[in-house]
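Okay, handing you the structure first.
What you see is the complex with one protein chain gone and the rest in place.
For chain A:
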């Protein structure tokens, strides 16, 4: 229905409603039906719409403007009528935990879904803390939606297990399918991708991010159909196998709407050059290896700087998987326009970084390795005044590696980048002073994730625990919604979190705290807490029990290598029937010498509308 049609219909309905009900009558809805019947004998028009229908129609028109799922959730709670209308008009459904409800419930409630966002495994699964084949299969979801929503256009999955068959069913079932995004997924290969490429003729977005894609030795790029495509975004930087470059080049040429292209490391610098020349309209470029195939001979090498100059619209750069430093300066001309720069797979030194970053005045998002050192961070702080998000990953992710970044870099960033909202920082050593400085200089912080890689490491200058630093963060950063803590932390740090962290939704804890009190502080103090992931901390059943009043309102709680017992977990599951309590060992063996008796290696609990899942593998016990 177009807007005009619907408002015309709306006013028609309203008119009829007003004509049939004399203004002085204050009849209730039940008696007014009788009134209508009597009076309608004198009218030529069709039977008048019941007021409920009119209201629903009005509501439908209003609700179509509501896109935020929080608003829609609130609307659906007003009354049954509003619930119904909201369910009819919700176009995008977000499911934060695929096990919180069944596919059947989804299709029963929402009838016109065009876009589905599904998240599966909890985040700690990324760090090998969850055995393989735990679950989060896409299959039941694609099967259900294939029948219920043939008009489905968009699927966005995170940490789900997706098979080639699932992708085939998706490609066959949704003729208007437009966007597929798979983040941290696994279970499929290039054959599944090929089917999507081939059959989804309306495809605009095919984004594979940090997913494991098996190499089925298939030329999937050639599977895109002939003729002009609708492609706007194609990201395959996580596909660890060579591609048919000629086919890619031809694809780019016939994709006039292509704005985002993220190639994998099998695309050389020469090949990248050819792509850029054919697609100067690109806004986001994943540069692949950024290394030439052949050692250049004098003037014969392509003019990379010119190619970058020609791409005047580039605002986002990533890739650099095998970069050669001598070519880095080719990107200089786009630096002033860049809003996002991802160097996090490139071993870039401060010396290499400085000439680039000194032109990046508009950067908002910067990801890099700690190879840039404190010196590089100082250079970022000096120039990038618009920085909103910073991520520094470790080049050498071990506990006892060298620490090229420290509190010095953190403090510099805090002083230079006052608009910072989100930070992820891996380091070996940190001080309370630097963390406190950041809390004071960057009041806009919503995400603070600090990973001091040495477990239980104190402030390396004072030798004290890191309690005060994190305490300052929760106290001063009043918008904080996500926090990850590390280093030597006592229960006191958690008392601060409970006292001040009133907006925190996600909390990650590892090797921290002294006792159950810490867990209690958090569970009693943080009313907005949705996702709690804890590992290797001395929290037991008492701490677990202290959260009983919260678990039904949380997305999940993960506790691994703590001190909880089976009995304690069972207690939770008995007390909270709408919470599913899973326990399992870290490695999925059925061996006798792993988890025995009362000790619980991993507890994963989450609320669910449809009870325990039926697809749990043998190594998972649902209490």
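The criterion applied here is as follows: contacts are C-beta pairs under 8 Å (C-beta built on N, C-alpha and C of every residue); 3 or more make two chains touch, one makes a residue touch a chain; residues count from 1.
Basically, contacts and distances are computed from a predicted model.
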Which of "Cytochrome c oxidase subunit 3", "Auxin-responsive protein", "Myotubularin-related protein 12" or "Presenilin" matches, in UniProt, the chain that is not displayed: "Auxin-responsive protein"
Touch criterion as defined above, residue of A:128, A:202 or A:281 at the omitted chain: A:128
Options A:210, A:293 or A:615, residue touching the unrepresented chain: A:210
Option from A:269, A:369, A:518 or A:581 whose C-beta touches the chain left out: A:369
Residue among A:270, A:396 or A:440 touching the omitted chain: A:396
Option touching the unshown chain, where A:216, A:250, A:270 or A:322 are the choices: A:322
Chain A, residues in touch with the chain not shown (by the definition above): 124, 126-129, 131-132, 184, 210, 212, 238, 240, 265, 321-323, 344-347, 369, 393-400, 426, 451, 453, 455, 510-511, 535-536, 586-588, 591, 593-594, 599
